[in-house]
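Everything below concerns the one structure shown next.
Of the protein chains in this complex, one is absent; all others appear in place.
When the chains are written out, they are named A, B and C in that same order, and each has its own residue count from 1.
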Amino acid sequence: MVWVKHDYDDIPGTYVFGGRRSAQGYPINKMCMSFNHDENRQKFKKDPRAYCAKFGLSEEQTQAVIDEDWLRIVQLGGNVYYLAKLGIAGGGGTVQSMGAQMTGMTVDEFKAKLLAYQKD
Amino acid sequence: MVWVKHDYDDIPGTYVFGGRRSAQGYPINKMCMSFNHDENRQKFKKDPRAYCAKFGLSEEQTQAVIDEDWLRIVQLGGNVYYLAKLGIAGGGGTVQSMGAQMTGMTVDEFKAKLLAYQKD
Amino acid sequence: MAQIVGGITTSHIPSIGNAITNKQQDDPYWRPLFDGYDRAREWIEKVEPDIVVVVYNDHGLNFFLDKMPTFAIGAAPKYHNADEGWGLATLHSFDGDVEFSWHLIEQMIPAGIDLTICQEMLIDHGFIVPMSAIWSHLPEWPVKAVPFAVNTVLMPVPTAQRCFDVGKELGKAIASYPEDKKVVIFGTGGMSHQLSGERAGFINKAFDREFQEKIANDPESLCKLSHTELIKLAGAEGIELIMWLVMRGALGKSVNVVHQNYELPISNTGSGIMVLEPA
Partner (left out) sequence: MAQIVGGITTSHIPSIGNAITNKQQDDPYWRPLFDGYDRAREWIEKVEPDIVVVVYNDHGLNFFLDKMPTFAIGAAPKYHNADEGWGLATLHSFDGDVEFSWHLIEQMIPAGIDLTICQEMLIDHGFIVPMSAIWSHLPEWPVKAVPFAVNTVLMPVPTAQRCFDVGKELGKAIASYPEDKKVVIFGTGGMSHQLSGERAGFINKAFDREFQEKIANDPESLCKLSHTELIKLAGAEGIELIMWLVMRGALGKSVNVVHQNYELPISNTGSGIMVLEPA
């Protein structure tokens, strides 16, 4: 049992999505795939904990999902492309509100940070 | 609209399964895939014509399926790996009984033909 | 014979799709971006392509981690869009050109490109946002399409060099189709952006500008970028830029830049629209 190390593992603030993360986060991401269907988004909203259990999320993963703690979810193997299905159509957020939360900013601060790149 | 010709198109008695056949036979083969589940095999048996319609088989394809005319089904785009699901678990035959029918032999004649290769 | 009349690079950011749906093209925030698409549309109306080959990545509509192809190509009569949970309007379906798709497949697989052949394929925002940016004013898509999906989601994604080489084979395959067809290739995705982690919201304008210059005039140098370098320079999701190299490989040795613009930020992203013609 050897997870081979990669040079992309050490990029600060960056969780590159490869085998190790994908294996760990498989239940989270599979659950998110189900949110391509609105009836599943509604089922999740009615009882998030039961819905997570159906897909085999760990307790830690379940809690992070219920808390909408995006950084923690990513650290536990969630991939942002699948998470967006939970955060947008599922939760009423945007990719920007998710990014803002992960960087500890308000959405306005996050937008201002993005705008600032114009001056580079 | 150009189907490019292949040198494998002219091997006698042989229907090589490529793009053209696969496009034509897609509904047949997709229906056969559903026979991985026994409840679908039972549904098919109850009303073959209605079941074929659900998958969009043409009238000619439907008739060939109902007749279990294997050679005709192959000529209309069926692939033997998928057809086996219809012919074996679906219809109680074997790959040999399907082969025998396609060559116009009884199963015993077909087996004798196969045995004869031992002498080559 | 079929002929590649040009290539278009573009992001495929979902918020562009929403701006189109909400008719915000003339809002001050959006106008500069849509100016770029207006130039691309003028060009495309002049060259009148019959077929578009769209190099894109799926974000979880047609593919999931259960079966993730490195390169996948469509060979379906119809490509449907559908709800992908990103809050986007579902757009109308694209017609495929089944015989053309199969010709590409029959050239590329024997050339050692290990494609996944898709006879049913849902197309997500990665494909349809660029189409919409060009043709949302029409009641129907005026071209047939071949979706060409690249894994940019799950490492190891194909190398930049492999993408360029695959593009070369794609170009040869298109050029050898025996019918007269005009083909435009879209290289979508990028430019620099990162959607998750403490580094979310990273953009690199200097890198994007350099990438635009090199994709036209020195694509071989971009092929040398490792994934780690690309992620450092362009952000985790900036890795999508490898798809521009598939398009560029297909265009051949040298190109003329017909149009180019660059805007940031579009949502979280640096956006570079380019129109390239084989020189």
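Odds and ends about this structure:
Basically, contacts are C-beta pairs under 8 Å (C-beta built on N, C-alpha and C of every residue); 3 or more make two chains touch, one makes a residue touch a chain.
Since this is a predicted model, take the numbers as computed values, not measurements.
Under the touch definition stated at the start, the shown chains contacted by the missing one in the entire complex are A, B, C. Contact with the omitted chain, checked across C:I4, C:A40, C:I113 or C:L241, is made by C:I113. Of the listed residues A:A23, A:A53 or A:A116, the one in contact with the hidden chain in the full complex is A:A23. Even with one chain removed from view, subunit C keeps its contact list with that chain: residues 63, 65-72, 105-106, 109-110, 112-121, 151, 154-159, 162, 165-166. Although one chain is not drawn, its touching partners on subunit B can still be listed: residues 6-8, 11-19, 22, 26, 29-30, 32-33, 35-38, 41, 70-71, 74, 79-86, 88-90, 95-96, 98-100, 102-104, 110-111, 113-115, 117-118, 120.
Residues of subunit A that touch the chain left out of view are 1-4, 6, 18-20, 22-23, 26.
One rule holds in what follows: only the chains that are shown with their structure count from here on.
Between subunit A and subunit B, the centres computed from C-alpha atoms are 46 Å apart. Taking each chain's centre as the average of its CA atoms, subunit B and subunit C sit 39 Å apart.
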